[in-house]
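Complex shown without one protein chain; remaining protein chains in place.
Moving on, here comes chain A:
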Amino acid sequence: MAVSRLASSSSSLSKLLLRPLPAPPFSRSFSAIASDDDGTVLTIETSVPFTGHKIDPPSRSVDTTRNELLSFFHDMSVMRRMEIAADSLYKAKLIRGFCHLYDGQEAVAIGMEAAITKRDSIITAYRDHCTFLGRGGTLVEVFSELMGRRSGCSKGKGGSMHFYKKEAGFYGGHGIVGAQIPLGCGLAFAQKYSKDETVTFALYGDGAANQGQLFEALNMSALWDLPVILVCENNHYGMGTAEWRASKSPAYYKRGDYVPGLKVDGMDVLAVKQACKFAKEHALKNGPIILEMDTYRYHGHSMSDPGSTYRTRDEISGVRQERDPIERVRKLILTYEISSASELKDIEKGIRKEVDEAIRQAKESPMPDPSELFTNVYVKGFGVEAFGADRKEVKAVLP
């Protein structure tokens, strides 16, 4: 079914023959201007072509729609705003403990979601606020969990590093570096076993790429053809250590050796979407594949890290100017005249309000009940005995 396009920018023909699904990679590389009809397929080139390791990379022409681009802009802006708000809350000591922020890397979370369903599973490390949001989590759940309140996604017991959402296949939220990778392969095994055509995305960072358990998991996945996609979110710094100082080979997409890999510009949401779609198809047929997302975090490793002792401020602002994921989508939206600059500003203002409202609601949520300290250690209570400082209180066998 051919898609006819108008090269003219003043399109008033809203009755183009359209295909609601993205066109296959052989579609032409110039795009149509979307009119009010939001089914128009735009074909946009990724910033850079993909690089493959033992696999033919997908085309760099990505199909998208007007609405999809707007939703990318909106969702990434929510994530960005949320992380910045979390920064302020942390400095105000409303969030305690550890807080690892994701701003700069939003395109990875959003692009991935655009390519998969909620029946696919995602498992990641501790930089999980935005991944959780992408899986359908709400802002109130995020801020409540960060502040340790009852309405948090893990009932306030997990904190920043342990967000989970069972209904959406989000398996969290893990503190120990690299430990989530074999878990991800286990998830994939279960999916393969139940034959439901779903996959698991196991995310890890460039620091974790040197953990032995990654290679153990790779071998098992390849041996058993598990539908797992291992995504290395390479933000080039493992805490404060640059990748070239920690890894003999920073080409993480090649580290799988016998497992094929793809290197993706992680700041380009369309590239991420294309790669994840490609990877899902591959994994369901052939087994594991590695995706290396070349991305960047603006904040330091965590809130205790200023982020400027191991990299220059010029580098950070350089990336912000040249490669910021939200700005890229903004430019696309403006170029294709999907929306105007002031409308986008309005969206951002609305998001700010949304985030502030969520924070307000989260602050009202109470702390978990002290008895929750003992719940869920085991399924049934094992009779953990505990008593307060004053032995006059009865020794209670708590659940």
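In this section, a residue touches a chain if its C-beta (ideal position, glycine included) is under 8 Å from a C-beta of that chain, and two chains touch if they have at least 3 such contacts; residues count from 1.
What we mean here is this: contacts and distances are computed from a predicted model.
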- Looking only at "Cell cycle control protein", "Phosphatidylinositol 4-kinase beta", "UDENN FNIP1/2-type domain-containing protein" or "3-methyl-2-oxobutanoate dehydrogenase (2-methylpropanoyl-transferring)", the name UniProt gives the absent chain is "3-methyl-2-oxobutanoate dehydrogenase (2-methylpropanoyl-transferring)"
- Note on the structure: Given A:R96, A:K118, A:R311 or A:R352, the residue that touches the chain left out of view is A:R96
- Query: So which of A:S71, A:T138, A:Q211 or A:S339 would be touching the chain we can't see?
  - Reply: A:Q211
- Message: Looking at the full complex, which residue from A:P58, A:G156 or A:G169 touches the chain that isn't shown here?
- Response: A:G156
- Note on the structure: Of A:I84, A:M220, A:M239 or A:I347, the residue touching the omitted chain is A:M239
- Task: In the full complex, which bits of chain A touch the chain not displayed? Write them out.
- Result: 96-98, 148, 156-159, 161-162, 175-178, 207-208, 210-213, 238-241, 245-247, 309, 367-368, 370, 372-374, 377, 382, 384, 386, 388-391
